[in-house]
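As you look at this complex, bear in mind that one protein chain is not there, while each of the others sits in place.
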Amino acid sequence: MEVRELKTLLALMQDFGLVELEIEDKKGKVRLVRAGVAPSAAPAPPVAASKDIAARTFAPQASRGAQKSAAAANGARGAEPPVIAENQKLVASPMVGTFYRASSPDSNPFVEEGDSVRKGQTLCIIEAMKMMNEIDADAGGRIVRILCENGQPIEYGQPLMILEVG
Amino acid sequence: MEVRELKTLLALMQDFGLVELEIEDKKGKVRLVRAGVAPSAAPAPPVAASKDIAARTFAPQASRGAQKSAAAANGARGAEPPVIAENQKLVASPMVGTFYRASSPDSNPFVEEGDSVRKGQTLCIIEAMKMMNEIDADAGGRIVRILCENGQPIEYGQPLMILEVG
Amino acid sequence: MFKKLLVANRGTIAIRIIRACRELGIGTIAIYSTADKDALHVRIADEAVCIGPAAAEDSYLNIPSIISTVLTYGADAVHPGYGFLSENGDFAEACRRSGVNFVGPRARHIRLMGDKPRARRIMKRAGVPILPGSEGTGVSELKDAQADAKRLGYPVLIKAAAGGGGKGMRVVRDAHELARLFPLARAESEAAFGSRTMYLEKYLERARHVEFQILADNNRNVIHLGERDCSIQRRHQKVLEEAPCPVMTKRLREKMGKAAVRAAEVVGYSNVGTVEFLLADDGQFYFIEMNTRIQVEHGVTEMVTSTDLVRESIRIAAGEPLGMKQRQIGIEGAAIECRIYAEDARTHLPSPGVVTNHHAPGGLGVRVETALYDGYRVPVHYDPLIAKLIAHADTRALAIVRSKAALREYVIDGISTNIPLHLKILDDADFQGGEFATDFLKRYETAPPAAPPAIEHPTAKAS
Partner (left out) sequence: MFKKLLVANRGTIAIRIIRACRELGIGTIAIYSTADKDALHVRIADEAVCIGPAAAEDSYLNIPSIISTVLTYGADAVHPGYGFLSENGDFAEACRRSGVNFVGPRARHIRLMGDKPRARRIMKRAGVPILPGSEGTGVSELKDAQADAKRLGYPVLIKAAAGGGGKGMRVVRDAHELARLFPLARAESEAAFGSRTMYLEKYLERARHVEFQILADNNRNVIHLGERDCSIQRRHQKVLEEAPCPVMTKRLREKMGKAAVRAAEVVGYSNVGTVEFLLADDGQFYFIEMNTRIQVEHGVTEMVTSTDLVRESIRIAAGEPLGMKQRQIGIEGAAIECRIYAEDARTHLPSPGVVTNHHAPGGLGVRVETALYDGYRVPVHYDPLIAKLIAHADTRALAIVRSKAALREYVIDGISTNIPLHLKILDDADFQGGEFATDFLKRYETAPPAAPPAIEHPTAKAS
């Protein structure tokens, strides 16, 4: 099918309260169902897709990718948001800065993957303007995955770790 | 189907209170369900809609309409193609020129609405470059409607009359 | 030259700066709020860093976050664009302290020109004509304002000492109005700038807003690039600008240009700047203020002088000398800029939403600066300026025709814009005759509706 502006479609789906949208192409079939009608056990629209397509739309036609730094590649914009289970949550950075796993180069990391943590426990440090900002767990649980490398630049809102709650 | 302007279709859905819209193409099948209306035998697909949307897209934002002459307004592009029944056909102009209903200003028109015509009978004249080109009926039947005014400029392919065959 | 420049802005000016950097071989870092993740400036920059949530205070005005981005991602220069932090002395200073170049004047010049009564004093001393107004550091009490107004004679204009953008500005025609509106203006100033200090100026009924573009390098070479006429304003907000000013003479340009250069020289100014004047019917002109940044309307000057002001400002910030001399600057033809706002044509309220169809005009003499694209959602959080359409031609008459033709070709579906207003202006006989002042747009004002209408559903009118 022609997915000319799926991103816009998705926005429109939201705007128009569509609960179902079916497109089958090679020039055939569309089905649109708005809310308030019976068949509504529709799954939530894949919001992430919207972003991907948006990103693709302006993908440079030449190989500008090479110029893109790790920043863009790793940033909230560039990367797929990690998929998490229902009992998991993402620890996101509240600021721009540099990610550190330990309080100093020769200290042990605050946490390792698999570690259990309690609410309020320091998970990592984001250095911003020479200030060391401790990022604490806002719930007890287990660190399932650490998503960033030590010393890596971090955007606002960038996922740092996956925490399994409970 | 052409999903190029699905978003516009969505706007139309809203405007017409559609809750469901199903299109399967290669010029076949449309299903439109309006809110509060029992799903019914859907009317014929509004084929013209696609063209209208295309035309609208670039509708000038200011009142350029005033500058548009009768040519544009009456042309194949500007006007709705007339709706015809299954046993009817359109007589379309094979050339650009001026439409005349009679062979000279003081002659009687070749045909009037309601007249029966036989195959090969002259229906009208298109004058192009001082040449008078007779347009003949390519089937016998009855002239249901004459779509153009005497002396009117005519585009290539512009519908001139509706002929009910048989 | 710089290696990597952080663009501390969004929208059309961010695009403009990124393009200029690309041509200078400078890498670019775009910053963006979470509301702007799909914005065009994010997409065309070499790198892009999310710096905070949608609210401007937490992102585009968030100095610590921006400086942290500079340090973490390794930029050696920052361009502030216009609006946001562009006239914030603290930001310029924070950049300097972080060892990064700020593309703009020194912090003290930003602060000096931001203090309007002080700038007036300096200009007066330097022999640059100013309007009669409050003396000293301004007034914050009604009784002082009343004394000033009495001395000046009505009408007078109340202005915020720390002001800009029309905030805290009121015209008063008698003592009664002054008593009523002074506290209102002061409250507005306090809300917008955190300052109760106001000043009064004699109000000219029919004057044009004429501003001179300044370029100054770090070695005190200062030139001007002629003027722009920005009289077409709605409530002190520019709507349409042009260069040259249609009533300018060579002699007057020389005189006003000299005053503008003097204004920059007297404070030791560097980088781009704009000296704004009121030009009265009798040919007298008066300094209003100096803007210490690139202006929205810089493009019209670029077209008629064949210069690249953003490029020049970056070069100057990198320590390079001015690339041209005053005598090399000529004015070729005429250029008009239409600011395209996402706003309701009738109410002037912002009209955010999804752009369901976008087609920019093009062709000879037509320049478009925009951050729009098909499917882009204009966010509610920021300035509604979505595009600038600049037409350049041999003559002003042709620039007007070219602007109109381009506006008619412009397709922006899904949201409302002020394109119809621009067409009205360009069709206006007085505008075409060059006969207008800052009150021009009042003729197209419609009374605001009783209650502000709900913002229209962005896609409703797409049908």
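Residue numbering begins at 1 within each chain, and the chains themselves are lettered A, B and C in the order written.
Note that a contact is a pair of C-beta atoms (placed from the backbone, for glycine too) under 8 Å apart; a residue touches a chain by one contact, two chains touch by 3 or more.
Bear in mind the structure is a predicted one, so any value in this text is a computation, not a measurement.
Undergrad: In the complete assembly, which of C:144, C:177 or C:308 touches the absent chain?
TA: C:308
Undergrad: Just to verify: which one of C:22, C:96, C:121 or C:196 makes contact with the chain not shown?
TA: C:22
Undergrad: Which residue, C:9, C:357, C:418 or C:438, contacts the hidden chain when the whole complex is considered?
TA: Missing-chain contact among the listed residues: C:357.
Undergrad: What does the interface between chain B and the hidden chain look like in terms of residue numbers?
TA: Looking at chain B, the ones touching the missing chain are residues 2, 4-5, 51, 54-55, 57-58, 67-69, 71-72, 75-77, 95-98, 127-129, 153-158.
Undergrad: Spell out, residue by residue, where the missing chain touches chain C.
TA: Within chain C, the residues touching the omitted chain are 15-16, 19-20, 22-23, 25, 44, 299, 302, 306, 308, 332-333, 357-360, 362-370, 373-374, 394, 398, 401-402, 405, 409, 411.
Simple rule for what comes next: only the chains that are shown with their structure count from here on.
Undergrad: Mind checking the centre-to-centre distance between chain A and chain C? Centres are C-alpha means, answer in whole Å.
TA: 37
Undergrad: Specify, in ascending order, the residues of chain A that touch 2 or more different other chains.
TA: 5, 8, 12, 16
Undergrad: Two-or-more-chain contact residues of chain C, please, as numbers and ranges.
TA: 356, 459
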